[in-house]
Each structure stands twice: as structure tokens, then as C-alpha cells.
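There's a structure below that I have some questions on.
The complex appears here minus one protein chain, its other protein chains still in place.
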Amino acid sequence: MSPLRDRSQPAPGSDRVVDAAASGTAPLLAVRDLAVDFATDRGRVSAVRGVSFTLQAGQSLAILGESGSGKSVTGKALLGLIDPPGRVRGAIEFEGENIVGWDEARLNTVRGPGVSMVFQDSFDSLNPVYSVGSQVTELLRVRQGLDRRVARERAVALMRQVGIPAAEERLKDYPHQFSGGMRQRMCIALAIALRPRLLIADEPTTALDVTVQAGILRLVRQLQRETRMALIFVTHDLAVARLVASEVAVMYAGRIVERGGIDDIYRRPAHPYTRALLASQPDTARSWSDLRPIAGSPPDKAGIVPGCAFHPRCPIATDRCTTEEPDLRALSADRLSRCHHAEEVLDAAH
Amino acid sequence: MLIFLSRRLVSSVIALVGVVVVVFFLGRLTGSPAHLYLPQGASQEMADNFNRTHGFNDPLWQQFIRFVGDVAHLDFGTSIWQQRPALTAVTSVFPQTLLLAVVAMTLSIAVAAVLGCLAAARRFGPVDKLITFGSLACASIPDFWFALVGVLFLAVHLGVVPTSGQSDLSSWILPVATLMLAPVGVLTQVVRGAMIEALGSGYVQSARARGLAHRRLVYRHALRNAALPIISVAGDRAAGLVNGAVIVGTVFAWPGIGTVMVDAVLNRDFAVIQAGVFVIGLGIVLLNVLVDLTYAVADPRVRVS
Amino acid sequence: MNMAQELVAGATTAPPVDPGRRGSGRRRRTRLLLRSPLPLTAAIVLVAIMLVSLIAPAFIADAAQRQDLTQRLSPPFQLSDGFAFVLGGDTLGRPMLLQLVVATKTSLLIAALSVGLSALVGSAIGLISGYTGGWVDALIMRLSDIIHTLPSLLLALVILYVLSPSITNLIVVLALTRLPIYMRVARAQALEIRERVFVEASKALGSRPWRIMLRDIRPMVAPTVLTVAMLEVANVILQAAGLSFLGVGLQRPDVDLGIMVASGREYLSEAWFVTFFPGLLVVVIALAANILSNWLRAVDDPGQSALFVSRKSLRDEEVSR
Partner (left out) sequence: MLSTRRRPLAVAAGGIAVLLAAACSPGGDAQAGRTGGSAQTLTIAIPTDPTSLDPCDSQAADGVGTLRRNVTESLTDVDPGTGKVVPLLALSWRQENPTTWTFKLRPGVKFQDGTAFDAKAAAFNIKRTMQPDLGCLNLGNIPDPFTATAVDTTTLRVVTKGPDPILPLRIGWVDMVSPKTSMTAKTSHPVGTGPYTFVRRTPGTDMRFKRFDGYWGSKPQAREVRYVFRSEASVRAATAKTGEADIAVPIALQDATEDERTRSYTQSRVFFLRLDTDKPPLNDLRVRQAIGYAIDKKNIVTALMGRTGKPTDQMVAPTVNGYVTGYKGPAHDPAKAKALIGQAKSAGVDTGRRIELISRNTLFPGSSDVLQAIIQNLKDVGLDIKLTELDDNAYKDKIHATNSSGQPVSMMAVSHDNAFADASFSFPKYLSSSGTVSTIRDARLDSLLRQADVAAGGKRAQLYQRAARWAYERNGAIVPIAEQFSLLLLSKGVDYKPNGLTGIELPAAQVKLGR
């Protein structure tokens, strides 16, 4: 797919089917034909190439993909965090308003109480020169107009809520004095401090030990249930996604290649990429022979191949796959796949 | 932190004494300044006399031992030229230099902070390019040349500032501007770089994701972090200010350590040279301690480790 | 060096250069250079100045020194006296243009030699210091402190009065005063690299320390030192000019840009061009060198100070963030 085509018209195979499926109540978030590209010295490079999906209040969606698949960029775009030389097109409707093109000040009304985000690197996400307490209270005082004392109480409550022991004493501590897990809990506390209706978590556990991961994931799920906020959980790990999300969108080369209920996809992937992804993960592989890395290397964003983006790495690719790009098709009411051979893959999973 | 500081302080002072020793021997290499202080046609007897009075004809090791003994109780000897204790000769003018340096550095940091932030906020834009080019140009101009052109233009042609000397506030403009030239050039680059890094960092990004206003991001979150490299480079540059003070002293006859040291070198006034080196060195050592302390205040990570 | 500097050394003075990408880096740099107008201009100007000043003096050295008192302070931009006098005549009626060419050669030579000398010696000492560690390191670093503590101009002043000014002494003094910079950069790099696995492996294989330093560490430190050295060229030219101003620079008839600016300054109000042109040339050379080295740092450390990189030439690292 040439970048030119991206610019001139909506990408083919946009996910309108899902819109139709979800058209009961007004969705919390509706993303339409989201495309993000960046200017580089090698020309424009597309990171996200026409992503559409909707999310209902309280719903939890995992965006799954390798690094470079565009999943993180999608997450950032939802918060208006893409800066020049990046460019965002399409529509991001949050509570019915398209935030694409809004200026910072207007975006700031949504950021926080509307949408909030937890980043992968908790160490980098906290300002090293301020105590965690002051970072939380700053937010509460600035955004909610609380006075110093109330903000402090609320900060302690938040820290307790995210499971930080001895919260009161730790207010004065600096980020570097916290362990990785505790730091990520602090980040979560900050992210939920303004009671967002949508929380985007961008690989929040990737940098953590496995034992700590579980705690964070439990916390995220628990918070999501308690506060009834919607959740977009960006990860490369399907097993992790399964613990926190009910829906999953698999991204490859800037597009959603498969979408559906998480358990369903986990059991019966309908795209060869999803299947390969599952096989590459130790905890989903059923035996050593199943555990294998995906052949080939992730696509080079600057030069997308014609046809299906995955075909160079696809074990079942046919001639058609090298020339014709597949649409995201509905396989069932809640199942979408962008593969010419989706049915075969689905059947093979049985 | 305190242990670290005190250890550094001790080793710095040892280094400083080393400097003074090196300067001592360097000075002795030039030989006795007898001819400078004695009449034309002075007899050998007078020269010997002069050397005896000032201890120049003792064996070098004896001179050195005496010197070390004196320095141990901060006695740097008497200035041949000024006929008063060398340390007094230096300390009486050092505050002048210090004041000038502090003013110049403070203004440099302020100007650099403003320009650097501006450039960082408008990264790659024309404003950024202008500021970057300008700051590099600042760092590329010979300071004495700038000073002289300044005198010619501002003092002689326009008459808005005095040519030289220290009098009212306007007499500060040219010396301070001359001293600021290099630091502003370098610091603007540092501020810009540090701000770009800080603004692109995860904590600013995540603070932004929480909807904090841009101003707050720049001035509370980014600037405080960007201050760290600024502090250290500014500290480093402070030593260079003494170089500038020499130029400013020569061109503007600005009172201070610069002129005294140059005159001391010209007059072979070893006692003053040694005392001057010691005082300047001590000043810079203390400045480094101050920088470390400021750093510790600005960065909690340093404080704890 | 204080703690603060140690912490930020990587960020401000010594950008880490990924040694693994040196070969491809050079090509990439060339490619990027061709796309960035300002650094490209700076590079062209520098190369042109270098070529002219290296080749031309062989032909014009005599003409440049030839005095003609009738041309004393003859104004610039007049072709009636020949092209050599297009920038006017100096205080002894020597053609400014030719003097400038010869002076530039000397200045560049002094800068190159003293920067080379201090880079070589400084980084060697820094390497040894960083690699050896312990009391040797402490001693060497205090030594660096000693030199660094003294204002370079005063140090040079004292030394040059003792040694009497000459080109060799000037180069040595300039090299000496800039030594600590390289010592620190090389040491910091050596410290970091020392910890890397392959040096450990080398050690395990029984290599002698100097072999490790020479074969394994030196090639990785070199690029950083080079970048710093580039920046230093401008500084050294300026410093040499300052020394000429204080009367301890070169000795006529040897002529560098510094002595031209310095001796011409007395005629500032009467014949501006005698000091203006050499001054301008100092600024141009220093500025070009500054721009180039700034740009080099930017290329090697894009997040930091990508300065003259146009929006277009931003690297794709940004995309995957």
C-alpha cells in the first residue's frame, strides 16, 4: 500500500461492520479511519493506517500487537499526544465529540477526567525531582481545585486504593525510592486520580517482574470494575490481555487484523498472525514444539508490501495474498478478521 | 552526601596546594626580577642585596621549604610591587571580580533560560534557528574585540555608556555584556537541549496525558529537570569567567583579580601570582561545592545517594 | 569535575556514540549533511577556507609579507592597486587579503596541532585513568582538577612569559590548558565501557591491560573524543586570539588571525578593516566549526539537540515511540 493512497482516500477495509454491530447505545469512544503518519527523512511513514473501533462505557478492550504494529501510537492518538512531525487523520469521537484537531487547551478538558493513560515505563513517567505526593496533590489541586489538606487526604486515599502500603509516609518519597511495582501503582493512582471514564494502559506491566505483573493486572481489573471506567489495554501479550480485557483487537502493520471476544480468539484465532502470536507465547503454547518465534521480521513501516501486509511471514499465504489486500470481514456477529483465508485458520484451530 | 562533599573538598584543596606549588616553580624559572626593580646601572652588590632581601638567591629547595612553611599559615609573602601582603592584595580586589562574575552569570543564565526555552518550544522553527545561530555566533566572537567595538560604538560614538572604569550602573553594561558573551552562547544551547529532552520525556508526556496545562509542563515539570545540566554547565563556565575578567580588566580597566594578576605577571610579583592562583582556585573549588549542593537541592536522586 | 557534571557529562558534553554504527554512521551523516542546508554551508565554508589556506600560502607567502608603506592602511574594496589589496592594506602596507590567507593557515595549524595534541594526550591519560581506577585514577583526576581550576588564560600567560612566545610554545600551552576536557571525556567513556561484558571477556582470556585499552576501548572512545575535538577547534582559535591580545601570542612576522585582530585593534577608529576582516574570519571559522560540531552531536544524539535537522530528516526512532 502506498502512502499516497493513504492520504487520498479512506483506507479500504475499514471496520464499519463493528460500528453497525455496536449501534445500540451511543458509544463512549468511536474511532473512525484513524491514520497516523510521521514525516521522516525517508518520506512519510505510516504508523496507523485506518483503524476504526468503538468502545462502550465500562467495556475493556485489549489492543494486541508486536512492537511497531501501531498499537502504542493508536493509544497516544486517543489522548491527542501525537505531535509534529506526526499527523493524525480520521475521527476520534469521545462521548460524541471528535477530538482530532483540538488544541491543547481543549484537549486538556478531556485528558484526565475523560481519558487517562498509564505508560509502560513507570520510572520515566514520574517526574524524578518531585515527591510522588506532590505530583498527586498538584494534579488534584490544579484540576479539581482542592485545597492542600483535602488534596493530601485524597492522595493518601488514592495510594491506598492502588495498594501502596504505608501511603501516608510514602507521600514524601521520590519516585526513585519506590520499587518498580509500587511505582507503576503510583502511575495508576495518578491516572485514575481524576476518575477517568476511559483508561488507556500502554503495556503497563512489560517492564515488571512476572510476580509483580500479576498484582498490577489484578489492580487494573479491580479498578475497572469498581469505577466502571472503560479500559483500553495495549499489550503484546495475549495472556496478559486475557486477564484484564473482555475484547481484543489484534494489530499488525498499522491495521486491526482481527477483533473479537478475548476468550474466543484465544481458543480459535481467525488470522494467521494471531495464531502465530499465540504460538510464540510460552504460557499459551501447549508443548515445546508449539513454541516458536514468528518467522521473518516485523514489517518496515516505510515500505509496506503490496497485498496482505502479513503475507511475507504467513505460512499459508497464497498468490492472492501477495496482490490483494484483504478487508476486515465479519466472520460472525462479534468476530472480524482481515484474512482471505480466515475460515481455514478458524477451522484449523479446532 | 556530606561525606562525599567533604572528601571532595579535601582532595580539591590538596589539588589547589599542588597548583600553587607548580606556580611557585614556574615563577622561579623566570629568574629574579632584580632588573625590574633596581635602577639602570645597578651594581651587582645592589642586585645581590635585592635578591637577599626577597630571598631569591637561596637554593631553590630552601626557598620552597620556606614558601611551604609560610603558606601553611596562609602567608603568601609580601608583594614586591604593592608592598603589602600578597594575600591582602588579592583579597582586596577579589570581591569586585566575584560581583561582576555573579552578575554576569546570573544574567547569562536568565537570558539563556529565556532564549533556550523559546527555542525548545519552537523547535526547528525559524525562531529556534535564529536563536541557535545567534547563540553559536555569540560563542564565536573574540571577547576583547567585542569589548573594543563596544567602547568605540557605545561609548565614543553614542556616548551612552562610559568607556571604562567602574562608576554608575551604565558602566557595568559593557563589561557584563563582554563576560556574558560566551556563557550565553553555550548555556542557550544547553538550556535548549535540556528543555527539548525534558519536554520529550516520559514524565512530561504523562503529565500531559493527565491534562496539565502547557505552561505548567514547561515551567514546573520540564524546567526543573532541565535545570540540572544548566547548573553544571554554568558551574563549569564560571571558571572561564576569570578569563573573561582578565580581558574585561585590561580593556575596561575594571578593578578586579584580572588586572591585578596581569600586572603581577608583568611585574614578576610572584607572591601575588601565587596568592591569586590560590584564591581563584579556592573560589572555584567552593563554587563546585556550591554547584554540588545546588544539584542536590534540585535533584533528590543525588541527595539520597 | 563535580558530581553534577559527572551526572550530565553524557547529556551535555560527551554525547555517547554508538560505536557499533560507525561505518554506517559515516554514510548516514554524509547523507544527512547533504539535506541540511546550514551545516552543509558550514562544511563547505570550512573546507574552502582550509583548502585555500593550505594551498595558497605556498605561492603568496612572500607577497603577503612584502611591505609597501605607500599602501599603508589603504582602504578596502578598491581594485586599483591589484586584487591583493581588495581588502585594503595593513599598517605596514601589506596586502590584507594575502595576510589573511597566511594567517588563517597558521591559525588552523595551531588549532589543529594543539587540539590534536591535547586530544591525544588527554584521552590517553583519561583512558588509563578510567581503566585503571583506584588511586591512579584519583591522582590523575586531581591533576585534571588542577589544570581545570586555573583559568586557562592566566595559566597560558604565566607559562608564556616563562617560555617566551613562539608557535611551538603556543601550541603546547593551548594543548595543556584544554587537556582536562579530553581526560574527562575519555575517562567517563572508559569507565562505562570497562564494565561491558566484552572487556571482562578479554580479561578472562588473559589480555594485558594495555592491550585491552588499545584494542578494545580506544576505538569506542575515539568517536566521542573526535566530536569534542571538533568543538574545541573554535575554542582554541578564540583562545589564541585572546593570548595575542594580551601580548603573548605569536611573534611577528609570524601571523595568525589572533595577532591580526589584536594588533589591528589599535586602528579601530581610523581603519576599521584592519581588525574587522581578521575578526570576521575568526567568527566565521569558529561559527562554522561550532555549527558543524553542534550538528554532529545532534546527529549522534538525536533526542537531545537535533538542531539543524530539518523536520523532514527526523529519524524514524520517533515513529515507534
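A, B and C label the chains in the order they appear, each numbered from 1.
Quick note on the criterion: a residue touches a chain if its C-beta (ideal position, glycine included) is under 8 Å from a C-beta of that chain, and two chains touch if they have at least 3 such contacts.
It should be emphasised that the depicted structure is a prediction, and the values quoted were computed from it without experimental measurement.
**Q** Give the residue, chosen from B:L241, B:V260, B:A275 or B:V291, that touches the chain omitted from the document.
**A** Answering carefully, the residue with contact to the hidden chain is B:V260.
**Q** With the full complex in mind, choose from C:K105, C:R178 or C:R265 the residue touching the hidden chain.
**A** If we include the chain that is not displayed, C:R265 is the one touching it.
**Q** Tell me which residue among B:T91, B:T163 or B:T294 touches the hidden chain in the full complex.
**A** From the options B:T91, B:T163 or B:T294, the contact with the absent chain belongs to B:T163.
**Q** Counting contacts across the full complex, list the positions on subunit B that touch the omitted chain.
**A** 30-31, 33, 35-43, 45-46, 49-50, 53, 81-84, 89, 92-93, 107, 110-111, 113-115, 117-118, 121-123, 125, 127, 148, 151-152, 155-156, 159, 162-173, 176, 196, 199-200, 208, 214-215, 217-218, 249-253, 255-256, 259-260, 263, 266-268
**Q** Given the full complex, what residues of subunit C touch the hidden partner chain?
**A** Subunit C touches the chain not shown through residues 67, 69, 72, 91-92, 161, 164, 247, 251-253, 263, 265-271.
Methods note: only the chains that are shown with their structure count from here on.
**Q** Report the most central chain, judged by the distance from each chain's C-alpha mean to the global C-alpha mean.
**A** Located nearest the centre of all protein C-alpha atoms is chain C.
**Q** Would you kindly tell me how far, in whole Å, the mean C-alpha position of subunit C lies from that of subunit B?
**A** Centre-to-centre distance between subunit B and subunit C: 21 Å.
**Q** Hey, how far is the Cα centre of subunit A from the one of subunit B, in Å?
**A** It comes to 53 Å between the two C-alpha centres.
**Q** Mark out which residues of subunit B touch at least two other chains, giving numbers and ranges.
**A** Residues 299 of subunit B touch two or more partner chains.
**Q** Could you list, by residue number, the parts of subunit A that touch subunit B in their complex?
**A** Subunit A residues touching subunit B: 79, 81, 104-105, 107-113, 116-117, 119, 121, 123-131, 138-139, 142-143, 174, 176-177, 187, 190-191, 193-194.
**Q** So in the complex, which bits of subunit B are touching subunit C?
**A** Counting only subunit B, the residues touching subunit C are 4, 8, 11-12, 14-16, 18-19, 22-23, 26-27, 29-30, 124, 129, 132-133, 136-137, 139-145, 148-149, 152, 156, 189-190, 192-194, 196-197, 200, 228-229, 231-233, 235-236, 239-240, 242-243, 246-247, 250, 261-262, 265, 273, 276-277, 280-281, 284-285, 288-289, 291-292, 294-295, 299, 302.
**Q** Residue numbers of subunit C touching subunit B in their complex, please.
**A** Against subunit B, the touching part of subunit C is residues 2-5, 7-8, 11-13, 38, 138, 142-143, 145-146, 148-154, 157-159, 161-162, 234, 238, 241-242, 245-246, 258, 261-262, 265, 268-269, 275, 279, 282-283, 286-287, 290-291, 294, 303-311.
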